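Here the complex is missing a single protein chain, while all its other protein chains stay put.
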Amino acid sequence: MNFEYAPAPESRSIVTIKPKYGHFINGSFVAGKKHFPTINPATEEILSHIALGGVSDIDKAVAAAHKAYTKTWSKLSGKERGKYLYRIARILQERAREFAVLETLDNGKPIRETRDIDIPLVAAHFFYHAGWADKLDYAGLGHSPKPYGVAGQIIPWNFPLLMLAWKVAPALATGNTVVLKPAETTSLTALLFAEVCQQAELPDGVVNIVTGDGSTGAAIVNHPGIQKIAFTGSTDVGKKIARAIAATDKKATLELGGKGANIVFDDAPIDETVEGIVNGIFFNQGHVCCAGSRLILQESVADEVIEKLKVRMAKIRVGDPLDKNTDLGAINSKEQLIKIKELSAIGDAEGAQRWSPQCELSTKGFWFAPTIFTGVTQANRIAQEEIFGPVLSVLTFRTPQEAIDKANNTPFGLSAGIWSEKGSRIFWASQHLKAGVVWANTFNKFDPTSPFGGYKESGWGREGGKHGLAAYLKSGKETGAK
Amino acid sequence: MATKKESRVKVNKTYKLFINGAFPRSESGRVFEVSSQNGSFVANPALASRKDLRDAVVAARSAQSNWSKATAYNRGQILYRIAEMLEGRAGQFESEIVLTSQVTPSRAKAIVSEAIDRWVWYAGWTDKLQAVSGATNPVAGPFFNFTISEPQGVVAIAASVNFIEFIDAIAAAIVSGNTSVVLVPGGLAVPAMSFAEVLATSDLPAGVINILTGSLDELAPWAASHMDIDGFDISGISKKMHPALKEAGAENLKRIHAFGPEKTPSRILAFMESKTVWHSVGV
Partner (left out) sequence: MSFYGLVDGTEKSLITFFDQLSGVDQVGAESRAAMLATRSIKTSSKKLAIETAISMVDLTTLEGADTPGKVRALCSKAVRPDPADPTVPSVGAVCVYNDMVEIARTHLDAIGGTHVPVAAVSTAFPSGRASMEVKIQDTQDAINAGATEIDMVIDRGAFLSGKYGLVFDEIVKIREICGKKAHLKVIFETGELVTYDNVRKASYLAMLAGADFIKTSTGKISPAATPPVVLVMLEAVRDFYTLTQRRIGVKPAGGIRTTKDAIKQLVLVNETAGPEWLTPELFRIGASALLNDLLMQRMKMSDGYYASPNYVTID
């Protein structure tokens, strides 16, 4: 019997997209001056037009955030701040389906992922941080730790609303106000989030959203009224920011790139490992800073794992992100697709063997079939550089120490995976891996209580958990914004 | 001929116990009378017996495993939902507190607001307790060693007649995954049963909180000696009874505590146990 799944599209009618958006400053939407189109990467249809924020827009936003901080937000008790965050969390739960559909349209990722992973995590982040607002004395940062004032936040396009939650929730819980710039290609859920702030009756100016491009982000980084910067994005831009603030007192947390090593030992639970490998690199089209983009297989099980992996990859359903049965959606932008293709061509040139299952890809939109390169070595560029797409580089190892050495042999240090049924081996490996997040017998798992961030060039600081609060609170003798 | 407008006869509430998510009468058939400030009749809450207590403990015990296995997030969601329901009924609680205790309406309003805010404060602890009370311990050897805090099991609570302390005691007990049997004296029975109604509409699993209205003098000794109760919050009982209760509780080394009116995570941790795990580290 040929069991083809009929199309099962989620309806778009739940969400209303305006033809044009401005910025959200001081509790209301204000018109923008210049606009640029934002598209659905699965179809290239234009969804709306987004305002290109300039220095004056940032000025207004920072002024609003500063006023809100001094006049309102810093005067509220943690208890009351927390209740606003609880409201936001609950409204996000109520409007969850609307946000999931909008995120899928704007980003290109499958509705199953936005519905089952992104949006529930978004609500959970606000819920978790709401409860910290009046418990900061217990966060291990001393008695009555103080916020900075206005935090400038710049977020990426791969998990638009989730990255917003990771930034806004702790900032507000700790008593800061924010000016946030969403990514150029994915601003729509941030703009809808502004509506949630209004429904929650969040005081004006506590959250401000200014859309735009790299220049808008630079305006935030350089603004004298912002002493605390939080950035998630590429390592290159992260370094630019670090240089830009070197001569200032500004503090920054940076969540940057990675080239995560997924290590499979010979005693791994093989079928679940294959699922974990697939989840590690093909979840979210591989647009994940902590993706398991290097598979490091013990040589004795390499053939078996690769064989099973190929069989499993052939079952990945690539297609319309709004179809509930789609596993792999569209690449977020033409630019990103070009980068993925370029690096894959480099992989071919370096002599690695490329394999993809047969995939019918639409001619409209930006698509890339799930791909593995076997026969990759540490010296290859595709083992060193972040591709940020559904491309897996496969290497082998002989001894546990060799696996660790290969995993650590990179300027990055964000994530790693360990697959083994031996507990002592898992703890040994996790002790030796230089990675901010280590997953054992699982991958790409996130929780608001679990701190996330990288070693080395993967960034500074952690988000989530008790540790994530530290970024938004001044410790000891530091001076900050008045 | 003008007809006099009838004054409407109200449908008064019958008061029962709250055990295992349902509202049974006391097996003893007894009630006690609650009157208002000026002596007028308010209600006949059930006067719980030791057999009701026995049944409540059975319900609490059978609910405890699932309640503690629920994720901290899930428990936090349910507790926050209870706060939403409380907020919706704030007016009812305020008038019941005015009716049954010596406070003014504005003081009652302040009490109810504070109680709801306290409940929200506790709800926010479910997923933070481990970060604050747990640890990884750098033992001198190749071991991964960690300490986590777990709920003790079934906690009995002798509530004080103060509504805020009633709320505090219950929240502190169940946040971590304990289940509870709450003994409620006097006029507190009236808002306590409204609280039970809130619980019944909040997705709280049956048996997690059980409420027995009645006499502390009668029920507390039975709770103190009950071998299947793990902890006992005796804040609401007069100090002169404490020694006898502690002596009775010694039989199963019950964890017996009395607390003051402040909100503190110590109140939660008092009904938790620490577990330390060692795991060898090596290839």
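Chains here go by letter, A and B, matching the order in which they are written, and residues are numbered from 1 within each.
The rule is short, and it goes like this: contacts are C-beta pairs under 8 Å (C-beta built on N, C-alpha and C of every residue); 3 or more make two chains touch, one makes a residue touch a chain.
Everything numeric in this text was worked out from a predicted model, so none of it was measured.
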{"item": "Shown chains that the omitted chain touches within the full complex", "value": "A"}
{"item": "Which of A:44, A:59 or A:116 contacts the chain that the document leaves out", "value": "A:116"}
{"item": "Sole contact to the chain not displayed, among A:325, A:362 or A:377", "value": "A:325"}
{"item": "Touch with the omitted chain, as defined above, among A:276, A:347, A:390 or A:413", "value": "A:276"}
{"item": "Missing-chain contacts mapped onto subunit A", "value": "1-8, 112, 116, 267-273, 275-276, 315, 324-325, 421, 441-442"}
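Here is the rule we use: only the chains that are shown with their structure count from here on.
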{"item": "Length of the line joining the C-alpha centres of subunit A and subunit B, rounded to whole Å", "value": "41"}
{"item": "Interface residues, subunit B side, partner subunit A - complex", "value": "72-73, 76-77, 80, 84, 117, 120-121, 123-128, 130-132, 144, 265, 279-283"}
{"item": "Subunit A - residues contacting subunit B, complex", "value": "79, 82-83, 86, 90, 124, 127-128, 130-135, 138, 140, 400, 423-425, 427-428, 431, 448-449, 465-466"}
